[in-house]
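Selected chains from the complex are presented in situ; the others are not included.
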Amino acid sequence: MLSATDRGKVADYIAQLGAIDPNQFGMSICLANGQSLSIGDATTEFSIQSISKVFTLALALRRYGDRYWDRVGREPSTNVFNSVQELEVRDGIPANPFVNAGAIATTDSLLVGAEPKETLAEIIRFVRMTASDEEIFIDPDVAKSEKATGHRNWSLAHFLRGSGNLLHEPDLVLDTYFHHCAMAMTCEQLAMSGRFLAGIHPEGNLIPPSQVRSINALMMTSGHYDGSGEFAYRVGIPAKSGVGGGILAVLPGQASIAVWSPGLNAHGNSLLGTKALELLSKALNLSVFAID
Amino acid sequence: MLSATDRGKVADYIAQLGAIDPNQFGMSICLANGQSLSIGDATTEFSIQSISKVFTLALALRRYGDRYWDRVGREPSTNVFNSVQELEVRDGIPANPFVNAGAIATTDSLLVGAEPKETLAEIIRFVRMTASDEEIFIDPDVAKSEKATGHRNWSLAHFLRGSGNLLHEPDLVLDTYFHHCAMAMTCEQLAMSGRFLAGIHPEGNLIPPSQVRSINALMMTSGHYDGSGEFAYRVGIPAKSGVGGGILAVLPGQASIAVWSPGLNAHGNSLLGTKALELLSKALNLSVFAID
């Protein structure tokens, strides 16, 4: 199944990610009945990066409800994930919560009325709750590295600020943003954390089901940046990827799946991870679009 | 349920559509068990327009398989449905089969090895088979009117031709294109025709299930032009709209739904039709993204 020899290119714009051995692959699945299956490097930690946007979106929706959408759109993006151009065309309103600009605005919204440390604590507390695991932590070196070199994110944050769509100073928001992107998780932890989006969390609904439905819809149309249409076509499962090589996929009512392989395709999504999900989806007919 | 007073604006760039009374609404549902339900103006004929793109895509996929995708992309569009700009940015490769440029290329592919009349006959024969109804026909006046005034489509066709992505002369392709867009159907007929995409057609699979899955995925990410993200978020059902006010929605394995109301929203999709599907989806938990 995973004989693929082309493993893609490890993200190298973040020093810590560039040093990772691309010959790794892990997968973990949590089923509705509480069972868990894991293969490969499912207990190796990796940087979840953009997958963290799912958790901050959940927190922002829980806090603001539909008012959240005043600042961020719901349309797919056809530009690269860190496009400032798209933000300028859209007058400072990010296309959706999963492009970097949208996620930065989300983080900004979570900072209202709280110190950055408190907001970060709230985010990590929520992720730990979703995963039923108190061991999940943030890798401070990754956060520091991104803060120093993530100039496109700085560019986006200042653009948002200049457009009146950032309530705090870029420095404050990005510090929080880079930290929550730097959460380290294993496939097992990530699959566990995805249960709340599949509606199979043992503690019931952590956020209202209507908001879970929204997040799943957004993962389908926008979860893989400008490769989202391709992913929907090939895999057909709501999912969110990160440049660390992780993908969190959600089968509503059935299962939560996490895959990880650090080599990326041209859109910045895990090459082997995508392939694995495609094979799995076809073999077990998991696509929400399938009729057979 | 349908007390909405704002009924949107009837498409008026096609004379015949502009004359239609916006105070009409119909819906029809075909279930897996063969049952059918209809309400309102479900037996009134309307111009299916872009919904015809679903049928020509099915024919092209059946004929060419994956080779079809050499000429057309699979990504959502963030531009208006008849955008030439998008085509220029993408070097003559339409974003997906449901923007006008993509559908024109699809029609072109169906003309290979056949006279236009034969191709049109093949399309109408296929639609009649999907609907189990020999009464479905093309309204020649609508086709004629579009051919005379559809300058943006002419612009797209010439652009495709200039980019080497149109095998026949624009005149030939557009004549066929405008004719299949001018098919007149009722909600009842359209719901019947959608059964092959829901996998509930009495004659079994008219095209391979893997191709049905592809079409459903594309309807989810691109079925409502630059309002596709919004539709996925609000309704969460694969669906294709047309400027005639019709929408064909597909619940894989369960049902085919057709709604019609001629007033359109800003994206060119039926305003009441979208609202009706949203209410239905929420009331019955039909979204493929729902967990409850």
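First chain written, first letter: the chains are A and B, and each begins at residue 1.
By our rule, a contact is a pair of C-beta atoms (placed from the backbone, for glycine too) under 8 Å apart; a residue touches a chain by one contact, two chains touch by 3 or more.
Just so we're clear, the structure is a prediction, and the values are computed from it rather than from any experiment.
Undergrad: Whole complex: how many copies, 2 being shown?
TA: The number of copies making up the whole complex is 4.
Keep this in mind: only the chains that are shown with their structure count from here on.
Undergrad: How big is the gap, in whole Å, between where the Cα atoms of chain A centre and where those of chain B centre?
TA: Their C-alpha centroids are separated by 32 Å.
Undergrad: Any idea which chain A residues touch chain B in the complex?
TA: 73-78, 95-96, 197-199, 205, 209-210, 212-214, 216-218, 220-222, 226-230, 232-233, 236, 238, 252-253, 282, 287-292
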